[in-house]
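With one protein chain held back, the other chains of the complex are shown just where they sit.
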Amino acid sequence: MSTNKDIAILGVGMHPWGKWGRNFVEYGVKAARDALADSGVNWRDIQFVSGAATIRNGYPGQVAGATFAQALGWQGAQVNTSYAACASGSQALAAARSKILSGECEVALVIGSDTTPKGFLKPQPGDRPDDPDWVRFRIGITNPTYFALYARRRIEMYGDTLEDFAQVKIKNAQHGLSNPNARYRKAFNAADVAASPMVADPLRLMDICATSDGAAAIIVSSVDYARKVGKAKAPRIAAISTVTPTFASALVEMPDIATDSAVAVPAQSFRAALPRKAYEEAGIGPEDVSLAEVYDLSTALELDWIEDLQLCARGDAAKLLREGVTRVGGRLPVNPSGGLACFGEAVPAQALAQVCELTWQLRGQAGERQVAGAKVGITANQGLFGHGSSVIVKA
Amino acid sequence: MSTNKDIAILGVGMHPWGKWGRNFVEYGVKAARDALADSGVNWRDIQFVSGAATIRNGYPGQVAGATFAQALGWQGAQVNTSYAACASGSQALAAARSKILSGECEVALVIGSDTTPKGFLKPQPGDRPDDPDWVRFRIGITNPTYFALYARRRIEMYGDTLEDFAQVKIKNAQHGLSNPNARYRKAFNAADVAASPMVADPLRLMDICATSDGAAAIIVSSVDYARKVGKAKAPRIAAISTVTPTFASALVEMPDIATDSAVAVPAQSFRAALPRKAYEEAGIGPEDVSLAEVYDLSTALELDWIEDLQLCARGDAAKLLREGVTRVGGRLPVNPSGGLACFGEAVPAQALAQVCELTWQLRGQAGERQVAGAKVGITANQGLFGHGSSVIVKA
Amino acid sequence: MSAVLKEQAVGVPVLDGWFTLDEQRPHLLGTRCTACGTYYFPKLKGFCRNPDCNGESFEEVPLSRTGKLWSFTSAAYQPPEPYVQVDKEAFVPFAIAAVELAKEKMIVLGQVVAGTGVESLRAGLEMELVLEPLADGKLTWKWKVAA
Partner (left out) sequence: MSAVLKEQAVGVPVLDGWFTLDEQRPHLLGTRCTACGTYYFPKLKGFCRNPDCNGESFEEVPLSRTGKLWSFTSAAYQPPEPYVQVDKEAFVPFAIAAVELAKEKMIVLGQVVAGTGVESLRAGLEMELVLEPLADGKLTWKWKVAA
């Protein structure tokens, strides 16, 4: 069953992350052209353009799929644009997979790109007591609040320390040093992190990821098509989970100020549900995973994800970190790309960037950050409003 | 080949169009619950929620799929949200179809809902010479300009008259009189239309559609699933075309101020390409069509669509209208629902509303506006940025 | 924020109908589905979000005013608007609590009262709801370590 649902990754491309201040279309076209070149597929042969949307940039930002189809040259392809906050890229990838598996197309371009405004995100002006995003800022609850609550919970429950969180940053910074697409390529030590200002206790500025400009693109095809163009051994996508939460959702999620009430039905973890569905779909288990790219919006959140991915028992992620298991060279590297720590988040591109990294790793093209013998990679991310994803790529 | 790509429409539901001034979630949940009830499918059994996004309402408006999944009760379904301007609904429907045809799910909810601001749409404030939408307003080119240019072109090329355009309004108003979901249910005569103020010559206020609040939802499934739940005879979706234009695009489209240059490659009609792909996919031709729901953003545009759908030769649509062919009771009724003339446009819901109407017509449940012996219906619409769609539904 | 405007805001809630104005024993105000008993805060109208419930009828209920500290953090920098802005130098960091209400089986966020920093908090502490003004004088709910 699971093998029938595989699709092939023929090519990947990125525009380096940064704060370039240019139009997102330019980044996306660069990434798309690189992915096309990497795949050997001609733009005219792309039958479906699957865009990941961003909510910024006014109108044009909304229409990623069609915008890139126009910029690359209208050629009559089918198009779709997915919006799912941080999971937009995975949903766009899932849309392309469905189009391929249904036989509606053989080869598709999946693309996400963003130009981010400077400074912290903040809500639209106006008085909107019905909008939870407005309400929480009105009473003083910002984005870092949520990440900090999860981080502090780890300290209280599992005995994690600020030093553990700093080590996540140090590890990921080390990974990203040689990544040409990373925005930050600088090594840090524990003293550097400890010297960075506290933002939301226990998280310091260096524990929290920035927002960046960037773009990622992927050419995917049916396994038959891959064979036909001489790429029978291309990495395969074995699972894409984009499940919604199950009521009652156990964690208080941005932008809410309360969880669901679990009086009528039991509370459920959304983050844990995402990879569970992916493993089931791929027909493999956590024991098969060689490496993971997870959404380290904060350093501490990387530890949560490691447990949600069932790569260790609940509460043991810091132990793995301390033992060096999760660094490149360890048994199970996490965020070999450098993660959000080195990239900063470019919302609609980020989930695709994770898959680009897995592709390079599984092909053995990751250079100094190469994970030896990488066979199976998994991604995880989560965004606003019940959006999240987990993708499994295998060699 | 084409029969393998069919999916079944198990249920449809709408929230009446109007200017209700309430939250779009409320409209959408009403439409979804009606569609679920109509289908007999339990909400818990829905495996995929495919939302059509709106660009209004700030954040929450973006996340139609997940927002409705939460409002109906998070139950772990997969989710996707499509944005494609006026074609958002069709893209959401296409996403659900792919998910079903790929075997990833058996039954899905497709949903679109909108709350529109009062008054004409206008661009965001600020000075943005790089944004074509800003530029065209800066030099005095509004939305009606485009529709009026197309309408005047008909007068110049085919000899259409203002009276012809008025007759489209009169016909559609007559159709919508008995439609419980229509916003405007009032008959008009030629004198009424002639008395309405000129907006953009040759189009009067009554030639141009309004913007409305509204919601539409559809439950679709695999043909096997339909059989299993005793709905083997449910109407089928035989085609969904969401192609992009082919360069060089021949018509100047909102918000551009120029067409593509056709010096290197020939000019192509985007509108004509949309149904062409749909016919090809369904394996049928214009001669098989019993009725059509087309996007009458203006009265004159309905005539363009009739020709783009190949229901008559280029330039002959007004003749069909004059002969009564396109009214209910005629050989080939167009916009039996009353069309945008009676609904006003609720962007992410509108393309789904067209499919709801075809469903009721093919089931013989359209009451006073019933098209006798309806067997095959086709829709057409077009939005901003190279988005458009055409859907074929058959009994 | 002028002194006059601030004066007028005294006793005015930052959000209408979100909590009672009882100075001694304030309560957050939620709703409860009359069909399945699920609580909602903020108040939900319309349709129950329990996927097994078709409830469309809700009653307004005061939520438990005490609960256990689930986790906590601080705002070391002034949050952006619509948080009421004060001079950068005048901003005093505050703690934020996530408190688990036993009866409602839900976690509710809120600021911690002025003067209580994260160093005096730990998970499991019993917390109670009080009212305190924001910088514009409008009242909000806050969490306080129970006596």
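Order as written gives the chain letters A, B and C; numbering starts at 1 within each chain.
Everything that follows uses one rule, which is that a contact is a pair of C-beta atoms (placed from the backbone, for glycine too) under 8 Å apart; a residue touches a chain by one contact, two chains touch by 3 or more.
These figures come from a predicted structure and were not determined experimentally.
Novice: For the unseen chain, which displayed partners does it touch in the full complex?
Specialist: For the complete complex, the undisplayed chain touches A, B.
Novice: Touching the hidden chain in the full complex, which residues of chain B are there? Just list them.
Specialist: Touching the missing chain: residues 120, 122-123, 125, 127, 129, 132, 134-142, 144-145, 148-153, 156-157, 197-203, 246-248, 252, 257-265, 267.
Novice: May I ask you to list the residues on chain A that touch the chain which is not drawn?
Specialist: Answer for chain A: residues 25-26, 29, 33, 43-44, 70-75 touch the chain left out.
Here, only the chains that are shown with their structure count from here on.
Novice: Measuring from CA centroids, which chain ends up nearest the centre of the complete protein set?
Specialist: Closest chain centre to the overall C-alpha centroid: A.
Novice: Mind checking the centre-to-centre distance between chain A and chain B? Centres are C-alpha means, answer in whole Å.
Specialist: Here the centre of chain B sits 34 Å away from the centre of chain A.
Novice: Please work out the Cα centroid separation of chain B and chain C, and write it as a whole number of Å.
Specialist: 44
Novice: Going through chain C residue by residue, note those that touch at least 2 other chains and give them in order.
Specialist: Residues 49-53.
Novice: Using the touch rule from the top of the page, what residues of chain A touch 2 or more other chains?
Specialist: Chain A, residues with two or more chain partners: 246-247, 260.
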